[in-house]
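Here the complex is missing a single protein chain, while all its other protein chains stay put.
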């Protein structure tokens, strides 16, 4: 049986009834119907309209709008308006406001100015949310909820006095006694030893760098508190509404997606990536499909043509691109594809942002894109609803906790999002169907697991990954993975702690290999090595510590070795058979074009060895989204880069749109075209 | 009859008697006479010398100096010293100081540290100014006043508590009720709705951008308050002195020149543009001649060779360049040309700034330039006093209010000064004599009006521009003009509001055209298009709204169209005949060399059509300043770029300096040379 949002493909837009009068709304509804919009999202900034003065609350006009929309065949997702509390909440109350890392209090006039940990703000949020849930929760046409808007898009960790107190409690809960914290953090370094939890500062301005443990823990604390705020909202809504709840998020923001979505019902994201950087769009589909697996995710916001604000604007998308964005999303598991905004903002900071309809009620440059999307949606809806995205055989771990560690320790300006997206783009280029999965995700069904850029591997993750290996999986670990403890310190037993023992190697040296003329050689290829690196010496059986010893475990082997440089002969790629599978260490990052070639070769090698068959021969820039039907498979083939391309079909199929036969062999797709082939 | 400053050409320098003893003053006077200096400006920073402790005021020594100067044939312009209040005003009184947009209070030790809206500062300013006016106002040799020094050169909008209160009053005065403000600003966006004026913040630190209306109104408020401060000073001076009053300003500062000079008597500016960027020097002449039309303007400060401070210095001007700066200024309407400073600063932050005489009393590297200027001044004085600058037939609107809108909405780092100067430089390169005029200026006498880069067109401006068109003028509007309302929001009737109706077009799309491969074609040329753009569809007669309908109005015509890109076939240049003239829309900005060529072709085309005859065939880098005598015309021909060049004379003339005949045809001018030809 389908869930509440699963009966159709949604095509939507963000609506701001607080900004326009009834005539404009009527005009908008007529235009939306014409364009094929069947859902709107509203309310995320509406608080001042609902409660212009403290305790003077009236949300009834929203009920009328939801009903009118419903009568016109348009469903509604209702947001909690907590991203922008009204002036009465902040005026004269600087203590309720966000304080940044420089100690500056950020004021009213923009968004996210309230500290989400402020008790008064939390209380007022609960009151307004409860009213919305009570009065709107049961209305026909209302199909779901969204919390707030883009949590932590503009701000990261708050440094206000309320957060300071919560920080102390959180640390006490985590560490129990101050001595345990002192020991875990090694606080006698730089005389940072604490006598009491209430002495521990927030990571504000200092003459030089803050302690790594303090920084990382403050990030984790902040992400946890934000998730608690979300859960408070969920609990309030749940008292009055059983509809699914989501939040519009992004990997660019400062949240722990896995933790935040634990009690949410379906995934949703916002993206404004440029067409030239289409893998940065696509990565969301492969991630969010798995954040709440089995539930369609939503593209909750994207631009119909270009984004913009008073201080910047993007290049408009080329004709045809928005359509393939939508097709790719739907094919990879989206249940909804929504524009921001429907009508151009008349006032405020985002006046230059693209829209579907202009502030004066005319079709914008994006409108034609919307019409194209709607045509595709109608064409595909039946086909897609009868099938579902296939689980990939290759999984790559995505971790916002890893991102927190890297924000504390960026070394040479390492950027988590860029690192992850680049690595991901390689998988896409290789034509391998892939899942991005959060740290706690089940590993069943996968054959190849990648864990790059995760400084701290939790014991739980390590246990599950090794179990995955024992059962036949191949696990590629690194680069930059495993070198830090939970507390953001070095291991003291071995460079990579327990992982190193499991890998059957000794990490002989850990050092920044950039600029040392080190060349990596593996799989018959060679490339310069770079980035903070570990190099290894495979250990003989007797040297391998007890942790992983079992009859089916083997000695590790060097697969890739360093030539020249400071550690010639050391391995940078090793593998070790454990149970039915393999643990592969990737200790360094091959650089440049040669490095890219080497990494691709390595990935293909292990994909082959692991038996990864969900792989497509496609020219770069053209992707395949495989879906499972009842006794058949479909491939949605999409040209994403605007250059056209082709995909080699392994057997004859049927064009699911025309019903015509499609021969085996190369199938051409034109610029921003898509095809659906059924096998 | 000549006004008080119009009997001669002044050649001056800034003098700091507060910094040197009597012997040095005597030495300076002797040297000034030798160099031909006939006026000094003094006093703009002298407050602590006049009132070293609060209420201990003594200004008499200035009277002696003015008298001594007068006896030596040197006139004086006296400044009010309000740019630098003494330590007793600020010490222990942070509430009197300027607060920047980050909330930092800026302290004593530099300039402009007081908030010009602080009541105590205003009071003390009035007292010291009154004493100066009383005791010096009637002295022989005193010929005028200058207010303060470079208002808002170092600071923009103050965020202090006093300003906050004034801001609330100003808003209440402007909007009447809070509901009218809420409606005009659309404050329910991001829940920014206000219940009372006193809740409205200043545009300080926020997590993301402030509301456009709030930002722009705060800029207008600040500029208005500054003008009120100037008017307070004027009123005090006027109680004791009828001499003309000015202020040394620049288009680089944060003031509304038109508003600020409303009650001032003559225009004056400071400039330190490099010789390579000579159009940035010249633009001042064509602007300030028109700020107070009919009154000679003054170059109140420029360097005799190079500018500098502790943290930077400019390249010294090449030999000959300062002379042509002076000649260009005098020829284009200047009554005075003054150096800053006469004697090098011995101490403080501007020790590396070039001067005429060194701190040890010797001639500097700039001295020879001063001598050259004086030779030219003497050569030209009689000729120039017998003639006056001709009004141009082409006017380009200069608006500091437009600058305020663009500071709020810079999109891709748009810089008002750069945009305007580049556009202006094209007119110079085309040899068209031109006036830069402020928004409220009369349009009588012009044939071609250009209004680029003015986001908000006031109803008054629009009415006067259309009247100008009806009477036969051609008005070229854009790029970037007319798309915003008074409140810095979009129009909601049409992209460009009433302007669009008058232009007889529909603005089909408004979007950032950069990077979309759009090519503009017009006048047989084509060029890539860029910048935030409007594209048009000319409307048929019946479609044109009533606003402009009259018998003599015609349908609009597409003159330039977009090829390829996202809106092929749309017009980016249209024209419409209204009355006896034409309204020409320029919706986009042609880019690169081809774009420059196209824009020049367009400007020449309409200049021809409008009958602009004040145009000169000159090689680029050489300019002509036309002046009207009693029954004759003179051309002052000046090589500004140091490359030499020639001007084609349409008929035989007389060399006004030598009396020799000059044949029709090309007249050569050498590197940094000038010629004066009489017809």
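Which chain is which? They are A and B, in the order written, and residues in each are numbered from 1.
Operating definition for what follows: a residue touches a chain if its C-beta (ideal position, glycine included) is under 8 Å from a C-beta of that chain, and two chains touch if they have at least 3 such contacts.
Everything numeric in this text was worked out from a predicted model, so none of it was measured.
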Among A:30, A:566, A:643 or A:664, residue touching the chain not depicted: A:566
Tell me which residue among B:34, B:177, B:277 or B:351 touches the hidden chain in the full complex. B:351
Residue-wise, where is chain B in contact with the chain that is not depicted? 16, 18-19, 45-49, 52-53, 81, 83-88, 91, 98, 100, 104-113, 154-155, 305-306, 308-316, 318-319, 344-349, 351-352, 354, 358-362, 364-365
Applying the definition given at the start, please give the residues of chain A touching the unseen chain. 102-103, 185-195, 199, 201, 203-215, 408-412, 487-495, 508-512, 514-516, 532, 566-567
